[in-house]
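Before I ask anything, here is the structure I am working with.
Missing here is one protein chain; the remaining ones are kept as they sit in the complex.
Right after this comes subunit A.
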Amino acid sequence: MKYARQDIAEIADEYVLGLLEPGEQAEMEAEMESDPDLRAAVAMSRERFLPLDVGAEPAGIDKALWERIEAALPVLGGSVDEKSARGRPSNDNRQTAWRHAALSAIAASLLLAVGLGVSLTRSVEPLVIAVLLNDRGEVQAVVEDFGNENASVRLLTDYQVPSDKTIQVWTLPSRDMGPMSLGLLEGARSASLKAPELPQPKDAQLYELTLEQAGGSPTGRPTGPILAKGFAKLTR
């Protein structure tokens, strides 16, 4: 067991309050799987603070929210579903998931090879290629950035895009500049994008797909859920 017994209550509280650093949080979640005392401490801590959430003034709920949920529900009971649901503790750590996805070098390099294969058949070379993964480490898309205000997005999965939503493509040229939109996809199809004038794409630059309202993010920054993301590699 990783944690001294006298520290368990403290770390459980900090976890429940969301105060752990991402690395500590991941460690703690992994440890919980094998440490029943730690799990019990987390359950107790949650119940201790729950009244603060139970007392929240309920927001007015539009019935459209239920409709969106219902439309997105997978059918339960399939053998695959059952197996994966049983084998996985019910946690919700997207960030760790992304981190893990980023570490899934096997998937990334395989798909990078696919991306390179695609690019080699064309006369104009992209400067960078980014393989975008979802939070499970599954490859979803490849972005090729040509650096001359042209970029292409190749989707490698079927997205169901509701009619009031659109997939928007983003990159982060630098932290100072913040996320920049490369454009919108029509429906869930691969596309060549006319991007705004941006600095020359670099190695390890972040690219991302988010689901935004139709017409694109109202704020000019990503606001919707992240569908896939990945870091670029320079083509050689």
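FYI, a residue touches a chain if its C-beta (ideal position, glycine included) is under 8 Å from a C-beta of that chain, and two chains touch if they have at least 3 such contacts; residues count from 1.
Convention: contacts and distances are computed from a predicted model.
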item: Undepicted complex member, UniProt protein name, chosen from "Sigma-70 family RNA polymerase sigma factor", "Succinate dehydrogenase subunit C", "AzlC family ABC transporter permease" or "Spermidine/putrescine import ATP-binding protein PotA"; value: "Sigma-70 family RNA polymerase sigma factor"
item: Touching residues on subunit A - with respect to the absent chain; value: 9-10, 13-14, 16-19, 22, 26, 29-30, 32-33, 36-37, 39-44, 46-61, 65-66, 68-70, 72-77, 81, 84-86, 88-98, 100-101, 104, 106-107, 135-138, 170, 172, 175, 178-179, 206, 208, 210, 219, 221-226, 229
